[in-house]
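One chain of protein is taken out of this complex; the other chains stay put.
On to chain A.
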């Protein structure tokens, strides 16, 4: 990035705005159905468009250009081969209503991915259709609801969720018609079993858990939790956001989970794309198979593959999008998994954990405070800069913004909310020791700066295309679209 260059250029595509003069329109569409307001979109030369968007791309941090230790998001390398293969014309030009015999190649890929994800998670069956983690959660809790209702167990309208859970968990449960009950965590990071037991009962449909939890530590009593929830007639939902921590080593199915989603854009290295598209495949134990969202891919006894319909799965919770989900993302996840294979998958969690624990130790050595110093880090860990805040007024936000000046994307900050002034750091397995060591050196310098010249941090970033933005003004005057020039 070179701010000196980007700042001198007029970066408004709207400078090319142009009203069309009245165009001769076809005569057989009635006049009252035709466009009345002239369409005003820029009419720029292709070269001007190319330059504009190339320059905009250069104002982004990305995995391909920067270390991106954004906790909970698993910003690992997105292999380019996966993009190349998903873009092959034989996939890219395939219309969704192509009859199954003419799309066996695609169906084969999807069917294999279903099988492999089931094997990797220790679950019985998979549906690939959810478009993102949150849609997978919605599908998952809807399956829990459908399961209870199908058994005539109609009183289970509550979903238990740890206080530290991702915001999507309560939002998804609410969208599926559940009342959300929050369960606190203990100071050591594990779930408060007494609080859990106090809430379990005939009105509880289930519990949604992430393991390792959002606190960056493994929920050690998971087997006991599963026993208690099952004994009370509830089911366990596994939020796959942190699956990278245990991939190839611990299976959610074996921990006692009944249903889960996987964030293929985290664990399976598909790109985050500036905010999607993701893919939130769901996996279930046998007793939830009848409720899977449609469509999924079925292999006929003679080997041919086809989409399953509602006739095949009459108790399905239904369809979540118009077609089969984010298939281009699924193709990428398949390529990644096929490239890694059995032994490669096992190494993912091992090196993700190694990088996280190494970074934690090195940062502790500099004086940074771990939120759970007695605990082993999973694939990520939480620091709290409360001590710096008290001593210098510098906040987690300021540390995050200063990191940007060094060409490092900030960790997740202020999540989970129960740890004050926290940074959630997830290096992922694809980063080298050299990159981690540079991060440690930068964090050492930032700590020094915080103690000696805290205003340097409070006013950061200094070297980006813009400084801290007036977000209050943004909400107040709410300019969310450009008026035609």
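Here is the rule we use: contacts are C-beta pairs under 8 Å (C-beta built on N, C-alpha and C of every residue); 3 or more make two chains touch, one makes a residue touch a chain; residues count from 1.
In this section, contacts and distances are computed from a predicted model.
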Omitted chain, identified by the protein name its UniProt record gives, among "Anti-sigma-K factor rskA", "MlaE family ABC transporter permease", "Probable glycine dehydrogenase (decarboxylating) subunit 1" or "PQQ-dependent catabolism-associated beta-propeller protein": "Probable glycine dehydrogenase (decarboxylating) subunit 1"
Given A:89, A:301, A:314 or A:373, the one touching the chain that is not displayed: A:89
Touch with the omitted chain, as defined above, among A:126, A:160, A:176 or A:313: A:176
